[in-house]
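Here's a structure for you.
Here the complex is missing a single protein chain, while all its other protein chains stay put.
Here is chain A:
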Amino acid sequence: MSNLEVWDGTISQKDFYVAARTLVERWKQVNPSLPQWTWIPSKSTLMGSSCKEEGYLSLENMFHIDRNEECLIVDSFSEREETDDVATLVHSTSNETHIYDFHIVYSFSYKVPVLYFHGYQSDGQPLSMDEIENDLPPSSSKILRESKWTYMTLGEHPYVRRPWYTLHPCATSDWMKLLLGGTSMKDLDISSYLLSWLSVVGQAIGLRIPLELQQRSVKHPSASCFIINN
């Protein structure tokens, strides 16, 4: 590979493994109190050969709490006849906890990472696409609706072998090229690929990525508060 070659924004499966390890370590440094990214090695590889570095990243049991306020209007009558009926508002809150799992899987066809995710209620009932979209902050909904670089769809998770929601990866190499492609091939720091990638993907699905994660050397490690929905 010559130094003059222009990078196309894609990575190899081995690069993905290196980048995954960086994400796991950095996330642990920056967010030690949150659920952690774990590398799940695949038992049998997709390409038919044995490779211990093949697998995917998993972040599970992310809690999203939706606070609903229900207003019950109750008519109450004053004791004195001449006064008007008084309507009182009674607020009751119902907390619905949704739980999300996020997986980052390497796509052999696009040669980039792909996000797979799903949500479910505390009783295990899966969330529909509408319910998931409802959980998203407005900025994320806007990205998914309007941007040309990603959209949410259902796809078969290549390892779990069930339909999960996914962000389509067809434009990933284009924007990764913008993010990391300023340097020549020899200076390219592939290990930080997923940190950069996650800063973009996180915004599309309402996953708050702390700023400290982007520092290539940690200056002030801190337990940042993780907010899925603002």
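Please note the rule applied: contacts are C-beta pairs under 8 Å (C-beta built on N, C-alpha and C of every residue); 3 or more make two chains touch, one makes a residue touch a chain; residues count from 1.
As a working rule, contacts and distances are computed from a predicted model.
Think of the chain that is not pictured: of "Electron transfer flavoprotein subunit beta", "Two-component response regulator", "Ubiquitin-like protein ATG12 protein" or "SUMO-activating enzyme subunit 1", UniProt labels it "Ubiquitin-like protein ATG12 protein". Residues 139, 146-149, 170-171, 173-175, 178-180, 182, 192, 195-196, 199-200, 202-203, 208-209, 211-212, 214-216, 219-220, 230 of chain A touch the missing chain (whole complex, contact as defined above).
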